[in-house]
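One protein chain is absent from this view; the other protein chains keep their places.
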Amino acid sequence: MTTTPDELGERAEKELDRQKTFRERLHCCTAAGCQSCGGDAVKAGLKQRVKDAGLEAQVEVVGTGCMGLCSKGPLVKRESDDALFLEVKPDDAQALVEASPSLSLESRRVDMKTHPFFAGQLRIVLANAGKVDPERVESYLAAGGYSALAQALTTMKPGDVVAEVTKAGLRGRGGAGYPTGVKWQLVAKQVNETKYVVCNADEGDPGAFMDRSVLEGDPHRVLEGMAIAGYAVGANHGYVYVRGEYALAISRLQTAIKQAEKEGILGARVLDTNFRFQVEIRIGAGAFVCGEETALLNSIEGKRGEPRPRPPYPPEQGLWQKPTLINNVETFANIAPIISRGSAWFSNIGTEKSKGTKVFAVAGKTKHSGLVEVAMGTPVRQIVTQMAGGIAGGGKVKAIQTGGPSGGCVPEHLLDVPVDYESLVAVGSMMGSGGMIVMDETTSMVEIARYFMEFCMDESCGKCVPCRTGTVQMHTLLQKFCDNEATEADLDLLKKLADLLRATSLCGLGQSAPNPVMTALRYFPHEFAACMKPAAKGVHS
Amino acid sequence: MGTTAPTVKDNRVKLLERAMSRQGYASHALIEVLHTAQELFGYLSVDLLKDVAKKLKLPPSRVLGVATFYNFFSLKPKAEHTALVCTGTACYVAGAKDLLEASEHRCKRALAKGETPKLTVQQARCIGSCGLAPAVVLDGGILPRVTKAELEKKLDDLGV
Partner (left out) sequence: MSVKTLTIDGKMMTGVEGDTVFTVAFHNQVQIPRLCHLGGVPDVGACRMCLVEVEGRSKLSASCMTTIEEGMVVRTDTEQLREYRKLLMELLLAEGNHVCSVCVSNGNCELQDLATHLGVDHVRVPYRHPRREVDLSHERFGLDQNRCIACTRCVRTCDEVEGAHVWDMAGRGEKLHLVADLGEPWGNSENCTKCGKCVQVCPTGALFTKGSAVGEMEKDRSFLKYIVYGRERHQWVKKP
């Protein structure tokens, strides 16, 4: 089947008209977070109730992507008045479906416009969360889906697309923040018949689940971004490399690819043009290092996920030595809005050097946890105290951790730091992929440093000497601190090893492995001093 | 090797063969094939790896290298029940260590008695359910915000 760009609009209209026939549409979150606390039962319960009450023509129950407030799931959104209901149980079905008054349900109702968790957010990447059914392509079309792809294919030259992305100022959302447009340009200028577009969905940082939510909630958005990228750089083949742990995301993505192929949105003639683009899924098998782009390429090729030395960089020699564009899920999810709404709109959001928004997965000791999307430049404090509601039970925030095992901690007194790439690096942490773990006064920073070093030690591929053996030695030293057995000499050695790993490791995993230790030492030196052997304590101070 | 050797005429051998042929016996499909093999047989025995190496025309040591690189692949059979304890940061600060110890204690207890443990304990780097920390995936079903006592009870119910 083929779909022309004009038919795309008609399909969207048709779906919108269909949706308007319902008096009420109830959106049930079907992302993994809500699913694991009974979201499926709630959805089934609502559907059953609709059927029993004979309201099939008036009320529609739809599944949708992650709405963000994961700690209060299962969530259900009522479309007519944008009311969000928390911790919904199958018993609430009657009240929701028949709009009958229920005091219990009312007490769990929040207004998304005023609730502090949602009020300060700006949703671009997550715009479709709570609106689109990830399992139906029509639903995505109705929300304006694939119109950006149609626009790019019919009104823009590949070079224009690259220029637009460059002008938007979008930077890679996977961690380091490399300008996306520059990367696209590098691949576009390579002369080669075969090029690849790879979507890095190997979200490995513990405490980060943004990409999973996007894949589960809006898989077509990612595919659209990839197809636009393929057109822009001249690639006809795309791979999505997804973590094996994300079963639901994999299945949603498979469904989405099948639907898009069936509709002629992906395949030999994309939207009835001469552009060919196919997407395949590759499933990871549990190796954090595969988030590193060259290791990921080795893994797609069916090899051990060991990083390759760079240069050559993937835009020149990537997958099977061909020019390869690698971006992560959130980066691709930003593409369609940039094309539809223009680079000027996008570059107006955020700070001078960091444009647009960033999705954070806030978790840890906070009152609320879940996904928030904020404009770049938003102070971390606003996310932690306003949106996440501070520490559950009213404790004091001690520090937050961003960037996972490659990032670092930001102490409470620096929480006014704005979220942008440079500011976070300046305080010793990094943007990372967007995990934000909040720690309170009861958390030992030495123990957290040890935890991250253990992580790096276990996940080191072992190829290069400093990372393979250095992480083991650093972990041993940190364990000594945890056991109150450390000496001044140990502290000195720890710093020397940290410097060695940073300077000599082959890939980002080893180079950044000392970061959590270094920031902990920088901001909480007294905690390390307190962990030294009684005899050694005097020497420090 | 074990009872799951591919020489045993069963349907799983056929299914694995089909998975390989669907990939055109391409050597770069090794990880996909190992995924399928583990799904079918529960673990990757030496005989299975040998068969895969032969069919995909790969050196056996390379197949072993890949199979031992990734955490997902298990070269030993799993016990009747599995507890996957998430030790991601959010779960860790919420007490995943206690949950892990509680689960591992079951295995140690069985081993001390000279029995084969009925539980395989695995650690996940992060299952991405940080909003529900700490989380344990017991036999495929997730236990959100689980306490040590709750987990102990679940394990008791399973008789492990």
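As written, the chain order gives the labels A and B, with residue 1 at the start of each chain.
Just so we're on the same page, contacts are C-beta pairs under 8 Å (C-beta built on N, C-alpha and C of every residue); 3 or more make two chains touch, one makes a residue touch a chain.
Here the structure is a predicted model, which means the values were calculated and not measured.
Student: Of the chains that are displayed, which are in contact with the missing one across the whole complex?
Tutor: A, B
Student: Per the definition of touch given earlier, which of A:497, A:517 or A:531 contacts the omitted chain?
Tutor: A:497
Student: Which listed residue, A:135, A:458 or A:527, touches the chain dropped from view?
Tutor: Hidden-chain contact among the options goes to A:458.
Student: Quick one: which of A:4, A:19, A:340 or A:469 touches the chain that's been left out?
Tutor: Reading the full complex, the residue touching the unseen chain is A:469.
Student: Of the residues in subunit A, which ones touch the absent chain?
Tutor: Where subunit A meets the chain not shown: residues 287, 304, 309, 457-466, 468-473, 476, 493, 496-497, 500, 503-506, 511.
Student: Against the chain that's been left off, what residues of subunit B make contact? List them.
Tutor: Where subunit B meets the chain not shown: residues 46, 49-50, 53, 59-65, 68-69.
One rule holds in what follows: only the chains that are shown with their structure count from here on.
Student: Applying the document's contact rule, which stretches of subunit B touch subunit A when the two form their complex?
Tutor: 26-32, 34-35, 62, 65-66, 69-73, 87-94, 124-133, 135, 142, 144
Student: Quick one: in the complex, what on subunit A touches subunit B?
Tutor: Interface residues on subunit A, with respect to subunit B: 32-33, 36-37, 70-71, 73, 203-209, 212, 244-246, 282-288, 299-305, 361, 363-365, 369-370, 401, 404, 435, 437, 439, 443, 448, 451, 455, 459, 461.
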